[in-house]
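One chain of protein is taken out of this complex; the other chains stay put.
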Amino acid sequence: MPLIRIDVIEGRSEADLAAISAAVHRGLTECFHVPERDRFQVITEHRAGRLIYNAGYLGVDRTDGIVLVQVFLSSGRTPELKQSFYSRVAELIVETAHTRPQDVMITLVENERADWSFGNGVAQYLTLPKEQWK
Amino acid sequence: MPLIRIDVIEGRSEADLAAISAAVHRGLTECFHVPERDRFQVITEHRAGRLIYNAGYLGVDRTDGIVLVQVFLSSGRTPELKQSFYSRVAELIVETAHTRPQDVMITLVENERADWSFGNGVAQYLTLPKEQWK
Partner (left out) sequence: MPLIRIDVIEGRSEADLAAISAAVHRGLTECFHVPERDRFQVITEHRAGRLIYNAGYLGVDRTDGIVLVQVFLSSGRTPELKQSFYSRVAELIVETAHTRPQDVMITLVENERADWSFGNGVAQYLTLPKEQWK
């Protein structure tokens, strides 16, 4: 169910982008129990000057290696789970994608189960029993 | 009021993109009673590997013909209305845009009437009587 938008400044390798994508998805499966096959992401590379960030807000030292991750997902995760997600995704991106931990920015937007159709014009989370969400 | 973001993988014809755009808008007008002139959409074509989807989640068989439709709109539609919207948009896209029903993915994000300004620095839904929302 989550839809992910990942924005970076152009110049990242294909391998790094793949690693970022995989890291976000693994964080979702591990921390939010998102099903393994529930993976939908849009990655956009921006020219210099089109992804604007402050290099010091909240005392975090950011660079052009910034990775902006916006997650649209159904509501229901606690602040504690969200914290664990941020921590795990940052850890995985740092390990695998030549990215500094300071450069991993994540933000969530919540909606409800009725707000998703995964094809065929059906709101599957309303019509399919939860055991079949896979 | 809705703002629509449509994401596809590059290679679709202009005619197909126009048909997708029109189908989403017609679904909004028919099912959500959005005014005919209330049409604001951003269509983005992505290189292969930049729009990532699972080809089987929830038993739906997806292809690179995937059409990802994200609708930002004011709250207030029931789950039943949302279901009718998904169904109608998928039907129209399939009929007009060389797209398989399995490849139509739709997700909604709700906000409130105060969250919209349509120009001139005014929150029109707070200041204009509803009869003039057209």
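Every chain is named by a letter (A and B) in the order it is written, and numbering of its residues begins at 1.
One rule holds for everything that comes next: contacts are C-beta pairs under 8 Å (C-beta built on N, C-alpha and C of every residue); 3 or more make two chains touch, one makes a residue touch a chain.
Owing to the predicted nature of the structure, the values given are computational and were not obtained by experimental measurement.
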item	value
Residue, one of A:30, A:64 or A:91, that touches the chain absent here	A:91
Residue ranges of chain B at the interface with the undisplayed chain	3, 14, 17-18, 21, 35, 37-45, 72, 109, 111, 114-124, 126, 128, 132-134
Contact footprint on chain A, counting only the chain that is left out	7, 44, 46, 49-54, 56-60, 62, 68, 70, 79, 82-83, 86-91, 101-110
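Methods note: only the chains that are shown with their structure count from here on.
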item	value
Intercentroid distance (Cα basis), chain B paired with chain A, Å	21
